[in-house]
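Take a look at the following structure, please.
A protein chain is absent from this complex, but the other protein chains hold their places.
Naming follows writing order (A and B), and every chain is counted from residue 1.
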Amino acid sequence: MNITVNGSNKVFQDIFSVTDLLKTLQLPPETVVVELNTIIIQPDSYHSAKLVEGDQVEIIRFVGGG
Amino acid sequence: MFQSPDFKQLGKQIRCATTVDVKQALSTKRPDLNDLAALISPAAEPYLQQMAARSSEITLARFGKTTQLYAPVYLSNYCTNRCVYCGFSADNLIKRKCLTLEEAEKEAMILHGRGFQHILLVSGEAENAVNVEYMEAIALRLRDKFAAVSIEIQPMSTKHYHRLFLAGITAVAVYQETYDRDLYKKVHLSGKKRDYDYRLETPARVAEAGMREVGIGALLGLGDWRAEGLAIGHHLHWLRTKFWSTAFTVSFPRMRPATGEFEPLERVSERNLSQLIFALRLFDQDVGLIVSTREEARYRDGMLGLGPTRYSAGSCTAPGGYGDSDIDVDVDAEQFSVGDHRSLDEVSTMIREKGFDPVCKDWDCGFQIADN
Partner (left out) sequence: MLTIAGTEFKSRLFLGTGKFSSSSVMADAIAASECQMVTVALRRVNLDNPEDDIMKALSVREYIFLPNTSGARNANEAIRLAHLARAASGSSWLKLEVTPDPRTLLPDPVETLLATEKLVKDGFIVLPYMNADPILALKLQDAGAAAVMPLGSPIGTNQGVLTDSMIAIIIEQARVPVVVDAGIGAPSHAAYAMEMGADAVLVNTAISIAGDPVAMAAAFAKAVEAGRTAFVAGMGQRSKQASASSPADGKLSSDLGFLA
């Protein structure tokens, strides 16, 4: 399945939800914010947020800044 | 809404001020309300000259070598209020008169002919004589002839003020008379004016309506003048923070004993008045300070450039007072008696002789458009 993550096109297998995607990318869910097709997904909905071919996903986190 | 601090408490605070507080207030760049209390206090009296020097310095820096001039047009002396100190009080057996629109315009144009560009339309508070329709009609007649038309009439709603603003009124003066709640009830015997809070909230309604300028003040000679000064400072400070795009002025109508007139409850001397003016100038560098023809020529000449920014001139305080004999004028129907009887020309000459520029026009009410 083709999904655009943070601007780059990636191919994933056996991925059905945001939870699966974060697990595959080895990102702890509590440290990031996920935007699916420009809509923010609340952490308690990661499991129910289904991914389909062509989805645009942004995964964002806090970094140092002034 | 603005909550006026307890008046007695203000009086106490002022009288607690010491020489040290006065010196601190004189040396600080931006005096706050505590500094104002010190500057109005008896402890500051020995520093009147220093206060005058500082006040004059600020006034010069902020307003330049100018003095604005205006004249009042009394529209009506009908009044439904009974205020013990006022010549227009409903109880007084004077001849009542409300100018027709034609008469009002004629009076204004007489002043125009004498060189005035800024007039203040004044009336007693009687809704059936002077109301928003009447004022709107006058404003529309005068807006293209004068640079600024201010009003001093009964308090109105924000909506009505906005209507008058659109008709060309630039400024509204509404004086609290006294910030002492108890005394207020004692001197305002009946009528709509008896409502202290409605009057107190009026300057905010004026500003909200978009008027360019709001005038506040207290009648000196009713209550503790020092506390009135500090209350004005509180009111001004509150208005400034809430309505930052509005200009503010303060007036100091001072009652003096005169035969057949209301005997002031408190004596306020010229020194007292000057102290108040200097203190307010130090407290608020940009506030317009108005000294009317109630004060004598000698005093007004001496104060020029020391703090005041605007003088009235050539004033008559009875409706129809400027006009020809075809308007029946009752000379006893004046609101107060005038102390400086000089004409606009004479006052302008004096101002010029002192090296200042008499300014009759600093705005064109024809430019005025609503924000939204």
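One rule holds for everything that comes next: a residue touches a chain if its C-beta (ideal position, glycine included) is under 8 Å from a C-beta of that chain, and two chains touch if they have at least 3 such contacts.
This one's a predicted model, so the numbers in the text were calculated from it and none came from an experiment.
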Residue in contact with the excluded chain [from A:1, A:15 or A:33]:
A:33
Pick from B:274, B:292 or B:312: which residue touches the chain that isn't shown?
B:274
Across the whole complex, list the residues on chain A that are touched by the chain not included here.
5-8, 10, 25-28, 31-33, 35, 38, 40, 42, 58-66
Footprint of the hidden chain on chain B, which residues?
24, 27-30, 46, 48-50, 52-53, 56, 241, 244-245, 269-271, 274, 296, 298-299, 301-303, 306
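Going forward, only the chains that are shown with their structure count from here on.
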Roughly how far is chain A from chain B, going centre to centre by Cα mean, in whole Å?
67
